[in-house]
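Worksheet: one structure, shown below.
Here the complex is missing one protein chain, while the rest keep their positions.
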Amino acid sequence: MSDLRALIINCTLKKTPELSNTEALANKVITEYHKLDVNTEMIRLADYNIKHGTSSDEGDGDEWPQVLEKIRACDICIIASPIWLGHSPSTVQQIFERMDDVFYNKELKDKETRQFFTYNKVAGALVTGNEDGAHAVVSHVLWSMHEIGFTIPPNANSYWVGMAGGDKNYTDGGGEKHVYTNKNNLYMVHNTVYMARLLKQHPIPTNLHELDIMAKKMSK
Amino acid sequence: MSDLRALIINCTLKKTPELSNTEALANKVITEYHKLDVNTEMIRLADYNIKHGTSSDEGDGDEWPQVLEKIRACDICIIASPIWLGHSPSTVQQIFERMDDVFYNKELKDKETRQFFTYNKVAGALVTGNEDGAHAVVSHVLWSMHEIGFTIPPNANSYWVGMAGGDKNYTDGGGEKHVYTNKNNLYMVHNTVYMARLLKQHPIPTNLHELDIMAKKMSK
Amino acid sequence: MSDLRALIINCTLKKTPELSNTEALANKVITEYHKLDVNTEMIRLADYNIKHGTSSDEGDGDEWPQVLEKIRACDICIIASPIWLGHSPSTVQQIFERMDDVFYNKELKDKETRQFFTYNKVAGALVTGNEDGAHAVVSHVLWSMHEIGFTIPPNANSYWVGMAGGDKNYTDGGGEKHVYTNKNNLYMVHNTVYMARLLKQHPIPTNLHELDIMAKKMSK
Partner (left out) sequence: MSDLRALIINCTLKKTPELSNTEALANKVITEYHKLDVNTEMIRLADYNIKHGTSSDEGDGDEWPQVLEKIRACDICIIASPIWLGHSPSTVQQIFERMDDVFYNKELKDKETRQFFTYNKVAGALVTGNEDGAHAVVSHVLWSMHEIGFTIPPNANSYWVGMAGGDKNYTDGGGEKHVYTNKNNLYMVHNTVYMARLLKQHPIPTNLHELDIMAKKMSK
């Protein structure tokens, strides 16, 4: 195995061991990461006690610090998500609320360049649903991941949704044999791996701290 | 000057030479690109006769082919946009409607790898408004640019919006001296330039055609 | 026939007489409006020369004034739309850009109450696509229609989308026999008709002008 690590955060609302269609899709993707010698870890956010808030530790049994540690350790972070009412679930948004701290917390920045710890990591998105809304979720996820410091390569998402009003999901609706989804799985895996390796060898050198000083001068 | 080229597409609804606040913000960014030896070109989409449709040439005086040629020639593509009713203007969405052809048109793909011509190009977003909606526009722009093949580095956007219900715009509302906007301008310029150079030296090798064949096998 | 009028604005990018799947869905809905004695008119926005801008007449052959006249005359306004890249097409956003004038133009407001001319009219949304994005389009349309003065009753939308990556559209994908879509068509027609009749008999009396004066006093 190589030194690359992919973290898949499954944002299903269901705790382990309930059946998660999103997990089934993620498992297909994990198989492909393994073929490229990438280490993987998958967690379900709903298995953790994530407190409301925007700091990195809300105390009182808050288990976000455990998730944050995993994000710090990964090179590729894939947000895997269901869709509710055409929209990302609360679990996805909780990730961004808690990651908001990268803008304020010195512990989450490089001492010299003030880059967020997420710089030089790569993000992707996986979505399953039985109706509609995959593009909306992917758009929300990838934009937010970019905003908090991740790099987004092309074709960094894959999804499966059933017919409107239908009761078929990924696992019982033929998702695993859906060629469009399988194709996008492969695109995402190959592009995120290449980009993560590239950034590991050639990290972004931008010194945000120096640019901050320059911006202040410009703004007088 | 280096061989890097940045194209800024100003999506204001106003034709040249009407005052465009978005252009004023873009000009600040252009100055920074020049400091990093990047060639720039700025166009206003509203100056072109862009026909409704989703092909690369709708005929009948359609001037999209001229814009498309510029996108093909650039390394960095910045979509600069106003906000209308909290949303991207029709001009922004016209770009994505016309670029939809990258999914179907062989002329817009690499012969061997079937990569879209946008692979190894970098995207960013600039937004001005007098009320609200910058994040919504950036989210729409960056996600769509990713979807059609561009790479999105971190901090690849900058914006200025005035107070709700106000009548102040970027040029008369102090936008040029707004430190937050100036800071993000610099982050965006430095990160897009680094990423464009990196991808020029180390282009993404993913062979989409081979992955398509693999996906078909998996889906039987 | 009653005195109620429903206007359906088909926002397909294709001009008449090209096949429009959105029109096929709209025709089903029109049949139901007729059963409830509602007069209907359907237009394609792409058949009109709509200039870029935010005023009610951009001159130079601008045909928006003809569309505006139809909106003024209707009681129910249904925006019927395809989806491009998971998003509303430029044609839909053009409607909201041009309607932005209701916030500024006295000709578009009631002399006494300053209500926008859209007050006491009812809106709905219809969407077709071959992939994903219906909720995103409906959300954009209904929120914007509300923002410019329309009332939105419950279940005021209906849609059909095919499978991701598929090549099936409403007309060749069985849309006309899709029970979920047909059910929502009926809900939308019945609720918009009831609400339009109710508002015709009991128009909203809110005097925006008086509230403006009150707000100014409160804000000192």
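Read from first to last, the chains carry the letters A, B and C; within each, the first residue is number 1.
In the analysis below, contacts are C-beta pairs under 8 Å (C-beta built on N, C-alpha and C of every residue); 3 or more make two chains touch, one makes a residue touch a chain.
Just so you know, these numbers come straight off a predicted model, no measurement behind them.
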item: Contact residue for the chain not shown (choose from C:Leu19, C:Ala73 or C:Ile204); value: C:Ile204
item: Omitted-chain contact residue, chosen from B:Leu85, B:Ala123, B:Ile148 or B:Ala215; value: B:Leu85
item: Among C:Asn39, C:Thr171 or C:Asn191, the residue in touch with the chain that has been omitted; value: C:Asn191
item: Contact set of chain B toward the excluded chain (per top definition); value: 85-87, 132-136, 138-139, 159-166, 178-181, 183
item: Interface residues of chain C (partner: the chain not displayed); value: 116, 118-119, 135, 138-140, 142-143, 146-147, 149-157, 177-179, 182-183, 185-187, 190-191, 194-195, 198, 202, 204-206, 208, 211-212, 214-216, 218-220
item: Hidden partner chain, residues of chain A it touches; value: 13-15, 46, 52-54, 84-91, 93-94, 96-97, 100, 140, 144, 147-148
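Assume only the chains that are shown with their structure count from here on.
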item: Chain nearest the overall Cα centroid; value: B
item: Centroid comparison with chain B (C-alpha atoms), farthest chain; value: C
item: Distance from the mean Cα position of chain C to that of chain B, given in whole angstrom; value: 29
item: Euclidean distance of C-alpha centroids - chain A vs chain B, Å; value: 23
item: Multi-partner residues of chain A (at least 2 other chains); value: 135, 138-139, 178-179, 183
